[in-house]
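Of the protein chains in this complex, all but one are displayed in their positions.
Lettered A, B and C in written order, each chain numbered from 1.
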Amino acid sequence: MTLTKPAAPDLLETPEWRIEGRDKVTGAARYAADIARPGMLHAAFVGSPYPHARVVSVDAEAARTMPGVRAVLAGADVRPARFGRRLQDWPVLAWDRVRFIGDRVAVVAADSLEAAEAAAAAVAVEYDELPAVFDPEAALAADAPMLHPDAAEYTYFGGTRPPRGHPNVQGHVIHEHGDVAVGFENAAAVFEHEFSVPRVHQAYIEPRASLVWIEGETVHVVTTNKAPFALREQMAVTIGVPAARIVVDTPHVGGDFGGKGLSLDEFALYFLARATGRPVRSVLRYADELQISNTRHAARIRLRTGVDRDGRITAHQARVVFDGGAYAAGKPVAGLLPGGPTLTLAGYHVPAARVEAVAVYTNTLPAGHARAPSQPQLTFAAESHLDLIARAMQIDPLELRERNAIRAGETDVDGAVWHDSLAPRVLATLRAASPSGGMAARDNGRGLAFSARHVGRGKTSLTLTLAADGSIEVLTGVADQGGGAHTMIQRVVARELGIDAARVRVRQGDTGHANVDPGVGGSRVTPVAGNAALDGARKLKARIAELGKTLDQAARIAAPLVVTGEGEQNEHLYGVYAYSIEVSVDRETGSFRVVDAVLVADVGTVINPVAVRGQLEGGFVFGLGQAVMEELHIEDGRVTTTNLADYKIPTIADAPPLRLVLITDAPGPGPFGAKSAGELANPAVGAAIANAIDAAVGVRVMSLPITAEKIRSLLRTKELRAADPE
Amino acid sequence: MRADRRLIDVLRDDLGSTGTKEGCSIGVCGACSVLVDGELLSACLLPAVFADGSVVVTVEGLAQGDELSPLQVAFIREGGFQCGICTPGQLIAATALLAEHRRPSDAEIREWMMGNLCRCTGYHGITRAIKAAAA
Amino acid sequence: MKLEHTALVRAPRTRVWKLVTDVPAAARCVPGVAAVTPSGTGKYKGSLLVQLGPVRLVLDGDVALTATDEAAGKASVRADAKDSRLGGTVRATMDLTLVDKGEDTELRITSDVQIAGRIGEFGQPVIQRKADQLMTQFAECLARTLA
Partner (left out) sequence: MTYDYHEPETVAEALALLALHGEDAHLVAGATAFTLLWRQGLLRPGHVIGLRRIAALGGITSTEGGLVIGATVTHRAIERAVEVGRYCPALTRTFASVATVRVRNQATLGGNLAHADPAQDPPPMLIALGAEVVATSAAGERTIPVDELFVDVFTTSLRADEILTAVRCPALAPGTRATYLKFLPRTADDYATVSVAATLRLADDGHVADVRVALGACGPTPVRARSVEAALRGARPDARHIADAAARVDADIAPFDDVRGSATYKRDMARVWTERALTELVS
């Protein structure tokens, strides 16, 4: 695609005025928890105190007669309703077995939240405890407790569930290409390392909220789910109501970061609404967000790589074990693994590889998707591993990456041949942007990390209506979770039609009005919905041309002129990116500070300059939090970090400076050559910092988060060893 | 007014003023920041009776009619928000900051705004917006 | 959370055994325990008042002697309790071992305490400390009672 530059200042180079900006700065923007209905009831759930138990009985009599209580439902009342995105393995209310602490067994609807919570506390549940398993490797043992003996009954969307070698496996994949054995034989050196990454939460500030009511035959759902059409399909199966009779409406979503593709409460709310004839709302307490919602997968990653004398990769082998928690319901992809689970050396030429990834059931809170699923875990491992190799081979770490960065015509770790590659250019740009040589202070060090993230794929459509006043309304099913989707659509349409952006309105329709859309996620919005907007604008242009009129004339004589724009992006393409981060370490405490960070990112044509910058800056700090401070502490299946005072995320005072270098002249498959930006900045922060710390003080942190205590402990061990070599 | 109501309950549930958001519910995230007689407070920690007879300013009260405040404009222009859930609190906190320091330094911005968590922007856009509004 | 306590009791093992396996009598050594009444063979109902600063928990539940082996000097006790106002639960399993030390007996208690629900959100280190205090006082009280 060629991009011709218009003579007038290009709209794409003008900072955008967010389409929903006024609403968001005045408090007018509505989020799910802001919406109430007359006669609305409030829901409270009863969760299991045991990580694994048989539900013997649920006695709701006392709760039912409490003041304000309208309905109490237990598992037996909703059986066999289960929910999930790809595999429906999570019971709406458990009727026979609970599989993690917090797994729901009953729900109350009452006039007030206080009344509902008091009644929920009064529900008496008798359990018979079962042996629990918390470690995924232990769950794969032959005699491990089995979590899902009824797996054969579960609905699996999209064909047949892939076969599994062990009943506790959620998903399992082995990728192999090239001759791995020969590759290792030809290697001058072989390196093997193991890394681990804990559970972290998406930690959006808005807790999940939903409201369900039934009007005639129609089930209405207002929710924080960012993929309303997908939820409608899942819900239809779960509650046994045809999708055509379910309307899902997603107002503004207060942060998603991958977590809000899964709904938890809507299904039970439907049963309560049916039982009471009233609207029922549920807003998750933040404490429950941290204890029962789907988190990022913890992972244990073993990497083995052979290199030749120059450090060029000859063969690679990896095993990745993901802790999937009690249910696989949060995973939307067919393999029931977090997306891209085998990309253990993303962005490099790997002539031969054998990578195995497995997600395993354990009696802990379920894991699902989180911003750039799999990548923060795998990139931390891969880029630490390569740094260790560079160190051992005495090759400059950037040089090692440059030697291995994938070039056009080469094969990546997944066996895909890249027809084009910006990898060498990104690294060369990083080299130019990042100072080499002397550090500002003695215990400072610089580390780098490089990786690749796919440009989103999928298919969507939207409608454009030209009104008599010459304005255009775009109706889309794409939710707004903050990325700037609606503004992007507006700008694409306006630019293609050569009109002022203010003339294009973007309206998000619920599932009853808008065209089907796969939902926000997977770096999909700009390349897919953007192409739909472009297609719609082109069709409108063509119709106007057919009429032989200008847009304004056409508007007056032919309005409403309606076209459907269709967008699709199926090419398997990557955006590549690299960090160079300098840290300053306090040896006595192990604490450290990021003093400089450079991110070079291949983002293609920029449609929303403010939004792209925001995605990258935000991704950096998000990645930083998950790299250095965030961890859901789980003891015997129990989450002990139950609030944002214990589960800390970065504040403004923790945000280091960031220099952005964008490569924008290598067009991607999106509108006008756009790619994706939302998942380029967060995955590699951990590795860059671990590498920087090694460069600064010579210790290697092999697990996230990279805490002061871990660094201090490694330094102490090193000091002791130096003092007493024996 | 029931004694055990928090200010956020009164604002959101009783008055239908939903611009003020509830996030963490423990005074850490700052989404519920409000001004009570000009003092920056967490509406999720404040018994509503404490605000009885006081002037409470929420995000809905920042614009003069259709005219956005300089901070509101700067938040839009500089990328001071994405999803917008923390924005009401950020704007209220920043309004209080500018009332205290007309031209806050980076350090003053960091110190003051530390109690308003944002998961989207990485805070760079928020800092830019505050500085732009103060300029 | 797993806790370990040891106390030296100035009494022969048989006497200590008799006390620790007499659940109502032994329970009197746990500060805050109200009436313990039998509810079946080796099973009892009781309630425990726990004060954590300003927070008062009233835990009602069942206590059962789940295993006894007098020859080996080993007994196991399990307690399941609930604060129905808060909806929190506490479950404790205690393994007691008595070891002859001449005239005296060493009492070893290994316990596993699990706290769920709203109580568990109060702060695990605080709860752990409280549980640890209760167990320490229990062991000391047993020692005192028999001395």
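By definition in this document, a residue touches a chain if its C-beta (ideal position, glycine included) is under 8 Å from a C-beta of that chain, and two chains touch if they have at least 3 such contacts.
Everything quoted here is computed from the prediction, not taken from an experiment.
The chain we do not see here touches A, B, C in the full complex.
Contact with the omitted chain, checked across A:174, A:432, A:557 or A:645, is made by A:645. Looking at C:34, C:55 or C:99, the residue that reaches the missing chain in the full complex is C:55.
If you put the missing chain back, the residues of chain A touching it would be 114, 117-118, 121, 588-591, 628-629, 631, 633, 640-641, 645-651, 653-654, 707-709, 712-713, 716. For chain B, the list of residues touching the undisplayed chain reads 2-4, 6, 25-28, 30, 33, 39-42, 44-47, 49-50, 93, 96, 110-112, 114-115.
The set of chain C residues touching the chain not shown comprises 52-55, 85-87, 118-119, 121-122, 124-126, 128-130.
Here is the rule we go by: only the chains that are shown with their structure count from here on.
Taken chain by chain, the contacts run in an open path, each chain touching the next and the two ends left apart. Distance between chain centres (mean CA atoms), chain A to chain C: 45 Å. Centre-to-centre separation of chain B and chain C, using mean CA positions: 49 Å. For chain A, the set of residues that touch two or more other chains comprises 287, 643. In chain C, no residue touches at least two other chains. Contact residues on chain C toward chain A in their complex (touch as defined above): 1, 84-89, 91, 114, 116-117, 120-121, 124. The touching residues of chain A, when paired with chain B in their complex, are 15, 17-18, 20-31, 33-34, 36, 202-207, 252-257, 283, 285-287, 480-484, 610-611, 613-615, 617-622, 643-645, 649-653, 655, 658. Chain A meets chain C in the complex at residues 46-50, 101, 117-118, 120-122, 287, 635-636, 638, 640, 642-643.
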